[in-house]
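With one protein chain removed, the remaining protein chains of the complex are shown where they sit.
Each chain carries a letter (A and B) given by its place in the written order, and its residues are counted from 1.
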Amino acid sequence: MTIQQAIFILLALVILGSAIFVVTTRNLFRAALMMMLTFFGVAGLFVLLEIGLFAVAQVLIYIGAISILIIFAVMLTRGMQGMVPRNSQATAAAVVAGIIFFVLLLLFGPLRTTVDVARWPVISLIAGNASPRDVGGIQWTPAGQPIPPVPETYIADFGRALVDLNQYLLPFLLIAFLVDVVLAGAIFVARQRRPAEVIEDRQRQAEEAAEEAEAMRQAGMKPDAAALPEGAVASTADH
Amino acid sequence: MRTDFAFVGVMLVTAALLMGVALVAAALLRPKKPNKAKLETYECGMETVGDTWVQFRVQYYILALVFVLFDIEAILLFPIAVAFNSLTFFAVANAILFIVVLLIALLYAWRKGALDWE
Partner (left out) sequence: MNFINDLLKIIGDFIAGIIQSILGFSPFLADLVTMGLAAVILCTFAALSFMGLTYVERKVVARIQDRVGPNQAGPFGLLQPIADGIKMFTKEDTTPATADRWVYNLAPLVIAIFALTTYAVLPFAPGVVGTNLNVGVFYIIAIGSGSIVAIIMAGWGSNNKYALLGAFRTVAQLVGYEVPMLLNVLPVVMLTGSMSLIDIVNRQTTLDGNPGIPFIVFFPLSALIFLISGIAETARSPFDLLEAESEIVAGFHVEYSGMKFALFFLGEYVNALAVAFVFSTLFLGGYAGPILPPYVWLLLKAAAVFFVFMWLRGTLPRIRVDQMHNMNWKFFVPVSILHLVVVMALMKLFVTSPAAAQANGGILVTPIVQAAILFTASALVLIGSLAIAARRARIMRLQEEALVAQRRAENIAAVSA
């Protein structure tokens, strides 16, 4: 066993263990923390694959951003601490996960050389009309041959490919638009009133209160102290 | 690459060991006389009321989302920055287009008041 294999097994154990903890624990917060550990283990796998850029991006995006987002979302829910979260869709989710795992196994796993893509319409749908050896445009290294090393300049190559018209320019720009749409949707769902609107509201309240006081004065009653422009007082105190 | 990152792994383990030793040493050295009052949650002289799980404002979530947006932007821009010297004008123009599209998202969020913190 080489040292890479040992590290891989260690990382796999960490990933699997923490992933199982995530789906079995009743404590949502601990589940989120354990998911961070899973992501960290995946970052370790990227290091083993010699793509440090993705390892670091994994830590930055998945641990530093997505997990934080999930924790914020968890904290937005109320009273989850007391109750026991239940999921009625657990069985369906397990079945779907199993199917996806099986498809991945066919695409990338040890079974892949035995799969005749023409007989598997699902796979040819996903991977296109590719031969079993290069599914999805990936050049597979035949078993038993050493994997070619990642070139030293892979970061610059990746960068060039992102803005190259013949490679990934379209997906690259689509990401920007997709992210725009996501943000617009989130803002629409979680919209808060703008401060200007709040100020307008308070102004209106103050005006109404003043009018009320005016009406009471004209009716010959002494204005009640509590009914005086309370909104106006509060709004001046606030700002 | 792997060997470059090996030191990071060693550093993680070493730091964990050193700090763990410090914690254990402190645990052995310090007195341990807990009583009920000491173990209470810190409050302003009273017993703490209600759940710690107070409802947070949705603002936090929106800010985290805007942050994810710009994190993704930065991550995609870093490889382009590394390749910058060999890029053509066309490629750089597209990168700028990418940035401008995200800037529009920021301005939209700004206009909608998602960035206000009151």
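Here is the rule we use: a contact is a pair of C-beta atoms (placed from the backbone, for glycine too) under 8 Å apart; a residue touches a chain by one contact, two chains touch by 3 or more.
Given the structure is predicted, the values throughout are model-derived calculations rather than measurements.
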item: Missing chain: touched chains present in the view; value: A, B
item: Residue ranges of subunit A at the interface with the undisplayed chain; value: 3, 29-30, 33, 36, 52-53, 56-57, 59-60, 63-65, 67-68, 71-72, 75, 152, 155-156, 199, 206, 210, 213-214, 217, 228-229, 232-233, 235-236, 239
item: Positions on subunit B where the hidden chain makes contact; value: 1, 4-8, 10-16, 18-20, 22-23, 25-27, 29-34, 36, 38-42, 48, 52, 54, 56, 60, 63-64, 66-67, 70-71, 74, 77-78, 81-89, 92, 95-96, 99-100, 102-103, 106-107, 110, 115-118
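Keep in mind that, in the parts below, only the chains that are shown with their structure count from here on.
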item: Centre-to-centre distance between subunit B and subunit A (centres being mean Cα positions), rounded to whole Å; value: 14
item: Subunit B-touching residues of subunit A, taken from the complex the two chains share; value: 4, 47-48, 50-53, 55, 57, 60-61, 64-66, 68-69, 72-73, 75-76, 78-82, 150, 155-160, 162-165, 169, 172-173, 175-177, 179-180, 182-184, 186-187, 190-195, 198
item: Interfacial residue positions of subunit B with respect to subunit A in the complex; value: 1-2, 4-5, 51-53, 55-56, 58-62, 64-69, 71-73, 75-76, 78-84, 86-87, 90-92, 94-95, 97-98, 101-102, 104-105, 108-109, 112-114, 116, 118
